[in-house]
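Here you go, one structure.
Of the protein chains in this complex, all but one are displayed in their positions.
After this line comes chain A, so read on.
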């Protein structure tokens, strides 16, 4: 549905040239929810803005639903854009219009008659659950409600594609989940292709079927979400996966943590399970075979796209030799082990 080929974008700031996108190739099939994840400044917004040509690519082509946008004259482009909906981090609703008129705007622009607008907008209000707010002005809505209005507005002209530029980044976690659920619902109901960009792996994890990872204007990795979580090839991908697992050492532990082993101290280790790790009841196995007592301090395991992965902090109580052997055994089973220090 979306084909991006050899896309480059260079910004000129005075004499300086900023290469915001570097040879991007991306293909989003119909009905997919495709996520692009990257840190701030990686080029995500530039990329998604190239898809509806809010930003003109320096080189390369963008084909949406079989139409090469870059070749269209500007009046044709305007019409084609009506089939590509877009929502934004800061909603971009018109303050001068109430909810009903905001949602009806794309239809008004297309010259649809009043009665047809009313029918359509009422059904969209129903869809996003805001029928009781149709007379309200955006200023009196919560962030989540504003994004619902924006989604309804984006759907008004029955687009085939929805572009989401950090659509949940200004929302709290609970609201984020409800907006993501709405996106999933419209994806299913209308077979709408969604391209979303985000800096949060949690968003990708919860709704995307595919993901691409962007760093410094380059796509470093892309594929099915399960595959990326299972076999991240780049450090950047690993970082984003790890970012979904928040695992910090409790303060009183880090106070007692020292770099060197003494008589009565035991190692605190961090275990990282990835898609490559052997799927077996490995912890109890280690405890039994190496005669260790393992005390799990905290653990954050997750299951995405058929893959178990996660982090665990644990203390290993045993002789130095058995601890050593246990660690090599874990490593053989593709579990990454890091000794964080020794706790007395």
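Keep in mind that, in the parts below, a residue touches a chain if its C-beta (ideal position, glycine included) is under 8 Å from a C-beta of that chain, and two chains touch if they have at least 3 such contacts; residues count from 1.
Criterion: contacts and distances are computed from a predicted model.
A single chain of the complex does not appear, and UniProt lists its protein name as "Methionine ABC transporter permease", one of "Ferritin-like domain-containing protein", "Sarcosine oxidase subunit delta", "Iron complex outermembrane recepter protein" or "Methionine ABC transporter permease".
Across A:3, A:23, A:65 or A:108, the residue that sits in touch with the chain not pictured is A:108. Of A:27, A:92 or A:265, it is A:92 that touches the chain left out of the display.
From the options A:50, A:84 or A:307, the residue with contact to the unseen chain in the full assembly is A:84. Hidden from this view is one chain, which touches chain A at 52, 54, 75, 78-82, 84-86, 88, 90, 92, 94-98, 105-106, 108-110, 137-139, 153, 157, 163.
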